[in-house]
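Apart from one protein chain that is not included, each protein chain of the complex appears where it belongs.
Our next item is subunit A:
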Amino acid sequence: MVYVKWGFWGLFWLVVVAFFHYTLPQHDVVRITDTYEKRVDPGSNALFWSNADTGSDPTTPSRDVFFIQTFQTNDKPMIYRNEDTGWGWPPYFKFDTSNLQAEASDLLSKKSEANAQWVVITHYGWRNEFFSIFPNAVGIKPADGPDQTTIPWFNIVFLTVFAAFAWGIRVRWKRFRASRIDPVIEDWTEGRS
């Protein structure tokens, strides 16, 4: 039984961590090499595309999506999609996709350039080649250089508050269980629990 219990909680927290890793914002220092738009027809990976209703019809099967093509500081490519999240999930309330694309294409910088322009891209989501899913870019800022680091203040505050809430609920649940549930079970089992 104890393995089942640990297995359950292990799995539970794994899902929680994966969920936050996907949803919370992250900052990458990259060099933008191109911006383009491509038609996509989300299939079994539709969960990882946002397709928000921000005035356009969300029921059409295929649509054009903006992409931002970049290279990371380790010279590996990273492709971002650039989609509105609108009023839906995750709650970034992003409506400025076209503006973001304009900013991105203004900051193009190729490898051959003498003074490469690095940028900090704020994004959420994962890149996975097997499912053809891309992180969604939320914000772009010019960076001072490839070594720039950003302190994730939002994530620090958010996760601290979340931990406090989870702890508070856990403590109250344990108290509730000790005072309301355990006595009843002991009653039923005549103390032989």
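Here is the rule we go by: contacts are C-beta pairs under 8 Å (C-beta built on N, C-alpha and C of every residue); 3 or more make two chains touch, one makes a residue touch a chain; residues count from 1.
By definition in this document, contacts and distances are computed from a predicted model.
Chemist: Per UniProt, what's the omitted chain called: "Formate dehydrogenase major subunit", "Putative sulfate ABC transporter, permease protein CysW", "Cation/multidrug efflux pump" or "Cytochrome c-type biogenesis protein CcmE"?
Modeler: Per the UniProt record, the undisplayed chain of the complex is "Cation/multidrug efflux pump".
Chemist: Have a look at A:36, A:87, A:126 or A:188 and name the one touching the chain we're not showing.
Modeler: Candidates A:36, A:87, A:126 or A:188; residue touching the omitted chain: A:87.
Chemist: For subunit A, which positions touch the chain that isn't shown here?
Modeler: Touch set of subunit A with respect to the missing chain: 52-54, 58, 86-88, 91-96, 99, 138-139.
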